[in-house]
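Take a look at the following structure, please.
Yeah, one chain of the complex is gone here, protein chain that is, but the others are all in their spots.
By letter and in written order, the chains are A and B; residue numbering begins at 1 in each of them.
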Amino acid sequence: MAAEGNAKPAKKLSLKENYALLTRGLGWEPSYEKKEDIFRTIDFEGVVIHDWDKWEDPFRLTMDAYWKYQGEKERKLYAIIDAFQQNNGQFNVTDARYVQALKVFINGITELEYLSHRGFNMLAREFPGVGPRIAAQMQSLDELRHATTQIHTISQYAKYFTGMNEFPYQFDRVWYLSIPKSFFEDAVTSGPFEFIVAISFAFEYVLTNLAFMPWMSGAAFNGDMATVSFGFSAQSDEARHMTLGIEVIKFLLEQDPANVPLVQKWIDKWFWRGYRLLSLLATMMDYMLPKRVMAWNEAWEIYYEQNGGALFADLARYGIKPPKRAPETIAEKGHVAHQMWSVFYANRDAVGFQMWLPSEEEMAWMSEKYPDTFDQYYRPRYEYWKAMEAAGTPFKNTTLPQLCQVCQWPCLFTDSGDPTTLSLRETEYQGQTFHMCSDGCKDIFDDTPEKYVHAWLPVHQIYQGNCFLPGVDPTAPDFNPMYEALRYMGIKPGVDNGDFKGGADATNWEKWTSRPANIHEGAYTDAVRDSHIKS
Amino acid sequence: MATTSTQPVFIALQANNDTMPIIEAIRQDNPNAVVHEYPAMVKIDCPGRLVIRRESVEEHLGRDFDLREIQINMISIAGNVDESDEEFVLEWKTH
Partner (left out) sequence: MTVEIRTKSVKPLSLSFGHLQRRFGDKPATRYQEATYDIQSTANFHYKPLWDPEREMFDARRTAVTMKDWYALKDPRQFYYGNYTTTRAKQQDAIDRTLDFIEKRDLLRALPVDVRDLIVHAIVPLRHYEWGANTGSAHVAAYGYGTAITSPAMMNTMDRLGMAQHISRIGLLLDGNSGDSLSAAHALWTDHADWQGLRREVERMFVTRDWFEVFVAQLLVADALVYPLFFQHIDAAIAGGNGSALSSLTDYLMRWFDETAKWIDAVIKTAVAENADNKALISGWVLTWRDRLVPALTPIVQHALGNQSEDAVAAVVAAFNSRAAKLGLSV
């Protein structure tokens, strides 16, 4: 310490200098143990990093600032959640159909936040550089926040509506929840660089805006103050995470030209895998929001075609091209939501929420939003099914669908260019045939078949008899395999599933609120008619 | 330093009392910005580059402002970020 240094007044530090001093020098070159024994998972993917210090942190957050700003966000959010609970805010949403979407959220998305937390935690441990490790640590903690705030918000709904009460149990077992579960497990079981390209870049940077911005705005539009509050509050963290995503890509591409083809391969793979996962939101936006903000195809145009276009134009200087299967997503944008809703409707006895056919008003909206597809392909189907319902012979699937070996969606999609032909692909591997829903998923399988053959495909498992609770006797005379499989999955048959009209949520809603459970169809029960007469 | 890119960057903010001065500052400093209002959210698009200047926010807010406070109400962004004590910049580098 130079004593003369004390004569001068203390230097004023800029944000950048302060951050650099408080973080960058924390690490050191180990000498008692070998570096490869300390950071054991960063070499096997073939990524070349010459200098971890070249990492640029866009948000220069020290922990004091992190606690301060995140603490402020939490105080605001929990004030809203408290008020929401005290005022029975769960009954202020548009109608009880909206609540069915929240079931998809708590059962299918909350655990993804948790998996993301654990995945980033592994990077937080394994990355040798201080800068990227701290970024991964903050993101890991943020993801824990998202899981937590979703649970705390939706727990109020879970007390009053069916099918939300067993979310961790269902996530591990329900057949269609293997779509999100396998997506994130695929990422977490990959190497750290593939994980961060998959989640930070392909998923968060390229894709999540289009899901969460219009969806959360839609939650606000439908009166769900609590969900929009956690949604937008979480998105404020995501804005940091997306920036991490683009910094990761630039860092990898600038470190070594050998990284470019690897990064391109991961972008192609995870763009497609993320797109398949998030098209679930297509259905939620177009069918499950009673009041709509934006259609899926519009969201895709704004958030992928325009903003993704700008991003990939920016990355072209590194030799990175737009994702290989992006053209398919554009070709499908007028179809996915309708095709998925059809499959869920047909399988409504095997899902953990309650289903309905779109009303006249909704079909008119879809005709307007999807002029090239809806009236030609989907309206006739819904009208036919409506007629079957009216005739007392509603259409139902009695068998479970064929799943894609990679994305685990039922093979429900049509070939791009021919909406009347199902898209089915297959690959022979070690003497067995594996089925895929699309060229995008077949690319992924064919690149790493040894990974995807391990997928726990729920429909296969059910038919193999692996999905029954202990003590269930499949040889008993009254054995009902569908009923028993639902019980294994944590779905209460006859309560959680089936038709919305006449279901527990619609009936309770009208009894408790005296408002129609479906704003487009008027009252289902006398509870609403009575109250209208009185007023 | 000006970018030659005209690709759109954006910032989306929660629509509330805290963000009004930020949105005003953005309008003032970015003549090409286009403000879209959605339920509970304001999305601001701008070709190539968008800047939020601390001084401009302070002018509209009437108190000292730390640019990191934007994070409390920020929903999303697109573009490369450069944050200093004076400016929060979003931009695309190439066409």
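Here is the rule we go by: a contact is a pair of C-beta atoms (placed from the backbone, for glycine too) under 8 Å apart; a residue touches a chain by one contact, two chains touch by 3 or more.
Here the structure is a predicted model, which means the values were calculated and not measured.
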Contacts of the hidden chain among displayed chains
A
Among A:E33, A:E428 or A:D478, which one touches the chain that has been omitted from the display?
A:E33
Determine which one of A:T23, A:S200 or A:N497 touches the chain that has been left out.
A:T23
Write down which of A:K16, A:R118 or A:K321 is the residue touching the left-out chain.
A:R118
In the full complex, which bits of chain A touch the chain not displayed? Write them out.
1-3, 5-6, 8-13, 21-23, 25-33, 37-38, 40-41, 44, 62-64, 66-68, 70-72, 74-75, 77-78, 88, 91-92, 111, 114-115, 117-118, 121-122, 124-126, 130, 133-134, 137-138, 140-141, 144-145, 147-149, 151-152, 155, 158-162, 165-169, 171-173, 178, 181-182, 185-186, 188-192, 451-452, 454-456, 458, 461, 490, 508, 511-515
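Just so we're on the same page, only the chains that are shown with their structure count from here on.
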Give the list of chain A residues in touch with chain B in this complex.
14-16, 58-61, 65, 69, 72-73, 76, 209, 212-214, 216-218, 220-221, 228, 232, 235-236, 238-240, 242-243, 246, 293, 306-307, 309-311, 313-314, 316-317
Within the complex, which stretch of chain B touches chain A?
5, 7-10, 12, 14, 38-41, 43, 68-69, 71-85, 92-95
